[in-house]
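In what follows, a single structure is set out as structure tokens and then discussed.
Every protein chain but one is kept in place in this view of the complex.
For chain A:
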Amino acid sequence: MNLTLKIWRQKNASDKGKMVDYKISDISEHMSFLEMMDVLNEQIINLGDEPVAFDHDCREGICGMCSMYINGEAHGPDRGVTTCQLHMRSFKDGDTITIEPFRAAAFPVIKDLVVDRSSFERIQQSGGYISVNTSGNTQDANAIPISKEAADKAMDAATCIGCGACVATCKNSSAMLFVGAKVSQYALLPQGQVEATDRVLNMVAQMDAEGFGNCTNTGACEVECPKGISLENIARMNTEFLKASLKG
């Protein structure tokens, strides 16, 4: 198929940036979206120009790097996928595709489609862990029985890949689905209880400090989340936060 791509080009963080049009032809419907970008970049290099910078790594839908905003949706039109899992069969011959970086004040652009998501790192450093010594002197794993239901729910929350689609898609640039998933994983497990109060207070405080907006229950984050992280996690975080605030 033949396509027109409108891509955000921005040389660096201080550059103003603009949309640039590219024509591309002979794209197979079996290609992944990122393979299409590879073909485009090869074409740009052969013309002597600078290729489009974009984050990507595992190309198996799990590393969470490929943060593209395609035709106004995080990771494009397909549901439940990252950009690397989006295939060109989701588009038609002659389509115009708009490709932008994830937009949020807390995710500044580094170059072209690459954004800085280190705010997510700082949120996790503020309390997204269990304080256990890594020496290997812990108790036997089966000494902490966990109901299958709790383990499965914790796992559902823990599958968050930290890609930032929830933030990019939220009209308030809220990070509450991400933080909710992190808080939930530990809140659902017995190991996480000792620090539960400090954890949720610290993580929420850091989330606010990073400049993410608030949740107004629109639910777009859940729709766009490639891993199907549910809004239930935001509710659980709010409950945990309320409990912690009353204690504190």
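FYI, a residue touches a chain if its C-beta (ideal position, glycine included) is under 8 Å from a C-beta of that chain, and two chains touch if they have at least 3 such contacts; residues count from 1.
Operating definition for what follows: contacts and distances are computed from a predicted model.
When the unshown chain is looked up in UniProt, the name that turns up among "histidine kinase", "Decaprenylphospho-beta-D-ribofuranose 2-oxidase", "succinate dehydrogenase" or "NitT/TauT family transport system substrate-binding protein" is "succinate dehydrogenase". What chain A contributes to its contact with the hidden chain is residues 11-12, 28, 30-32, 34-35, 38-39, 42, 45-46, 48-51, 53, 55-65, 78, 80-81, 85, 87, 89, 110-111, 114, 116-118, 120-121, 124-126, 128-136, 138-142, 144-148, 151-152, 154-155, 158-159, 161-162, 185-186, 189, 191-192.
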